[in-house]
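Beneath this line is the structure, given in structure tokens, with notes to follow.
Note that one protein chain of the assembly has been removed; the remaining protein chains are unaltered in position.
As written, the chain order gives the labels A and B, with residue 1 at the start of each chain.
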Amino acid sequence: MDAILECRGIEKSFGGVHALKKVNFSLHPGEVHALVGENGAGKSTLIKIISGALSQDRGEIFYLEKPVIIGSPRKAQDIGISTVYQEPLIYRELSVLENIFLGREIKTRMGNIDWTEEEKKARSLFESLQIAPHFIKQPMRDLSVGLQQLALIAKALVYEAKVIIFDEPTAILTEHETERLFEIIQKLKERKVGIIYISHRLEEIFRIADRVTIMRDGEVVGEHLVGDINRSKIVELMAGRLLVEEINHLGKKGEKPILTVKNLTRKGRYYDIHFDVYPGEILGFSGLVGSGRTDIAQTLFGLIKPDNGEIVYQGKTISFSSPEEAMANGIAYLPEDRKVQGLFHILSTSFNISVTVLKEISSRMGIVHNSQEKELGKKFVKELAIKAPSLDSKVYSLSGGNQQKVVLAKWLGVNPQILMLDEPTRGVDVTSKSEIHHMIASLAEKGIAVIIISSELPEILKLADRVIVMHEGHITGVFEDQDITSENLVRAATGERMLKTKGSSIEEKNL
Amino acid sequence: MTANLQIVMKRREFTVLGLILVLMVIFSLSTEKFMSVSNLSNLLLQLSGVAISAIGMTMVIITGGIDVSVGSILGMASVVAGKLLMAGSSFVIVVLSAIATGFGIGILNGIIISYGNVPPIIVTLGMMSMMRALMFQVLGGRWVSGIPPDIRIIGLGKWLGIPLSMWITAVLVILFSYFLSSRPTGRAIYAIGNNPEAARVSGVNLARTILIVYSLTGLLVGFAGLIYVARTGIVQTNTGSGFELEVIAAVMLGGTSVFGGKGTVIGSLLGAVLVGIIKNGMVLMNVPALSEGLVIGVLILISVMIDLIRSRGESL
Partner (left out) sequence: MKNIGSHIVENRVLFLLVLFLILFGVFAFSVKGFFTYYNLTNMTQYGVELGLLALAEMLVILSGGAGIDLSVGSMLTIVAMIIGVLIGRAGFNPSLAILIGLISGSAMGYANGFLVAYPKIPPFIVTLASLYVYKSLAMIISVDPRFGPNPMPVSNFPETFYFIGQHRIGGLPFQVLFIFIPVVLILMFLMNRTVLGRHLYGVGSNETAAIFSGINVKKIRVIVYTLSGLLSALAGWVITSRIASARPDIGTGYELQAITIAVLGGVSIKGGEGTAGGVVLSIAIITMLYNGMQLAGIHQIWQLGSLGLVLVGSVLLNQILYNRRKF
């Protein structure tokens, strides 16, 4: 049968970053085509192009054998390409029925909304999917996430979707809901709907997909029928053979851990977390976005309260209730989203650098010593080679790399004992990236305990002395020395339990 | 059946209705005058202006906005109606001009908010003072009184013992309930308040819908201004000042959330009745009129708190 959707030679760049390189992708009616790859491999960019949220720089998309320019999510929906997002786009206070039909109402001859007709249609839709439609008059907010998702699938069918894109649909579902979703996907296949299915759970792909496309670094590195491939081959393709030049730092790892985390649990975020951090080491946290890495860092930083467990820092059990407190005790956290969590855009470079250390550079009455502030700014501009016209330059006028250096400077100023870096080089140019990496290594040399959270495998491989891998809130692997390989990290990140390495204190407790 | 009953009982309208009944019992037990025909019809007369304006404010707040200029729109419409009546214009001209005045001001609000992207509180605050100045200019600092009696039929006339203005209110409430519940544009108003991004993707024209909402609010308040003139027969420079608070209070008490996306015209009508009864009862019980702002302000805060507690409870 011919393809409903075909992408040929799609290219896309963001600034200097080549996100998609000559990507080909096709979808047949009644087929589930899985799309897999590490974070940053280019899946989301491709999906955004297909669903109209972005447009490609080069390449063509054929829909029902005709070339199309999709252009907007609205247009995509209108021509029959619907997306079920991970975080559903819903109207909380409106009924399920209305969520399905809003923007595409069935009208009476008078132009009124024909509620009876809409209800009839929705009921028959749900019944054809073998779901009892008892909930269609309830407001969306009263539904579980699983039911909300079903409503959005029904919405896609109202729009007569021929292509439905599922973006990690099971990430938020319970086991039971997942089963039901798979049954519905089966029904959709019978209706000859083509499905693009993104998931990090490889076992799901073997259950429901017909074909799988594997992406890495913006390229398609393999397209196989599911019957022709096995799990380890997929992992191998996802990981690739990364040639990474390691940065060695000479610092000695301390004898005693500076921080020990025991039994830490926060329901819905992470479970039963154990690990130690030593002064002078770089500890990597790998795994997918949303696997609980960031939540753990934010817990140590006083932003999230754990339900259970113990954090021992410098020999004392601690529980910080605010970042203020964590900072005062020498813990720093560079957040993952520079734009939202890191920068004060409309304020000066010097403000952004000094904001965390105002207490140290001010008198007891709270008066800031301008000269000290300026010196601090100058010092970091020099040390981190920040390119800014002046210290008074507003941060929004700097490049991404320089902005990131400013955020880094803000945290270096507090002279932390533990420095947690969440995606420290996201959206940063190559030169700045390398500079930041060397900076991180030299910090460890000075005896700081560095925790680096990164979705980029090369970054972890390059810097980390030890790596903890997380999957859906659990630690699934701890690796050291020669065990830190891209394949091991990807296997653990996709959910294989690999806690079999020697030497770490975690392993004993977990086995 | 019991499930349905529970849903009804959980609704905000039901709580407000209950509160109204409780207050009516209290006031009729503590003052003899409350239940008298003249007091009740006076009460209905007074609250019709608030109720009609509250219809518009309900839509505004559902989109997540606010309109503090309704008091001055009411004033301006009254001035126009009063001046024309004094000049001997015909009934139809007067009615149309008053409504057109409100509509025009509403359109102006709507354009600056939707296309100029200026926060509603700023636009309507600015509009309020401009309108007050304009009213002063037109009136020259004097009152308009001795308005010809034929217009007063809207305010004082009765049908089946119920003031005409209340009948008009009822018609408008039904009309706008229908608009908000059955017309695609009406539902788009809710969609914007719930999730503007999703609404945009579903093809809702955000700017146009916002413009419609503020324009219709102006129109409705223009109508309320007409009723005001017809009822009191007097227009002065400060006519309608403080009126916005009563309207906002009625809408919020009626269950429309300041966080947007939720609310009904019926709820706001009940809210207007509640505010009206409180004001009326306070007068009858000799509570000084001065504490009106105090009571209404506190009521507004209480109803936001209820919303907050309710939405927190859900998210847990």
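Heads up, the rule we're going with is that a contact is a pair of C-beta atoms (placed from the backbone, for glycine too) under 8 Å apart; a residue touches a chain by one contact, two chains touch by 3 or more.
Since we're looking at a predicted model, the values are computed, not measured.
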Among the chains presented, those that the missing one touches: A, B
Option touching the unshown chain, where B:V37, B:L160 or B:L290 are the choices: B:L290
Option touching the unshown chain, where A:A19, A:A76, A:L157 or A:L343 are the choices: A:L343
Sole contact to the chain not displayed, among A:L225, A:L358 or A:V430: A:L358
Residue of B:I112, B:I189, B:V204 or B:L274 touching the missing chain in the full complex: B:I112
Given B:G88, B:G141 or B:G161, the one touching the chain that is not displayed: B:G141
Missing-chain contacts mapped onto chain A: 303, 322-324, 326-327, 333, 335, 339-347, 351, 354-356, 358-359, 362, 365-368, 370, 389-390, 392-394, 396-397, 410
Contact set of chain B toward the excluded chain (per top definition): 66, 68, 112, 116-119, 121-123, 125-130, 132-134, 136-137, 141, 237, 242, 245, 248, 258-259, 288, 290-298, 300-301, 304-305, 308
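Rule of thumb we're sticking to: only the chains that are shown with their structure count from here on.
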Centroid spacing, where centroids are CA-atom means, of chain A and chain B in whole angstrom: 47
Chain B contact footprint on chain A (complex, rising order): 73-74, 77, 89-94, 98, 102-105, 107, 111-113, 115, 141
Contact footprint of chain A on chain B as seen in their complex: 182-184, 187-188, 190-191, 193-195, 197-204, 261-262, 314
